[in-house]
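As you look at this complex, bear in mind that one protein chain is not there, while each of the others sits in place.
What follows is subunit A.
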């Protein structure tokens, strides 16, 4: 069924692969190698010379209690973002999967947030939840709830979690909806005839059949929460107040770019890189294998 063309010689295949390889090399292997090299060096305060220090940067990072705090915070943040984004996307997809009037419009509208740039998304949330100018921020204060995410760390964390999850809902929604539509209707009808209530049907038939999709999305969402939420955090809270919204990726940025502590920043990046590699491995290993029940 698969049609494959066979090329003679080795030049043409390599030429065809070249653009992809070039992009990967320039934008991934090169910077990654730089980061690894950098993580093994320590520069003096004036940036005049650097010493090769083996793994001292790593030891310093991993034994720094504030870095461990950031790691825990990142875990809490990522799990919350993933749960929120997956849960609401699944709910919306189940609703959209029913035969409702205006379903197409509804689906299109739900996909829009994904097209919004992180900074713009952050500004949107800022306009809603700013204590002085935000609609909801003012409303909360008027109701007697002291709301100021610029002073209250827990509130700041809640805000970045919601803003980050909101941006990811669309992506999850598309996958969940596709997954739901791939379930043969007759299977659900058979369950209905077998006497299963809609709720029981969802948990015993629909959800198990969606689980490969859900697992794939879980990995994607965790990766997103770890690395791609930088824009949202940067525009909303800059990691503050204090360090209450400083995730690992934000800390790597502030240590390297703001504090010019290149060695430890690079070491942090390398640790994060290993984390991505691990997540990707899990994804390939388990998702590919479990594609079908």
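What to note about this one:
Quick note on the criterion: a residue touches a chain if its C-beta (ideal position, glycine included) is under 8 Å from a C-beta of that chain, and two chains touch if they have at least 3 such contacts; residues count from 1.
Just so it is clear, contacts and distances are computed from a predicted model.
Per the UniProt record, the chain missing from the shown structure is "sn-glycerol-3-phosphate ABC transporter ATP-binding protein UgpC", taken from the list "sn-glycerol-3-phosphate ABC transporter ATP-binding protein UgpC", "NADH-quinone oxidoreductase subunit H", "Stage V sporulation protein AC" or "RecQ family ATP-dependent DNA helicase".
The omitted chain makes contact with just one of the residues A:33, A:151 or A:190: A:190. Contact with the chain that does not appear here is found for just one residue of A:41, A:61 or A:209, A:209.
Within subunit A, the residues in touch with the undisplayed chain are 184, 186-187, 189-197, 200, 204-205, 208-209, 292-293.
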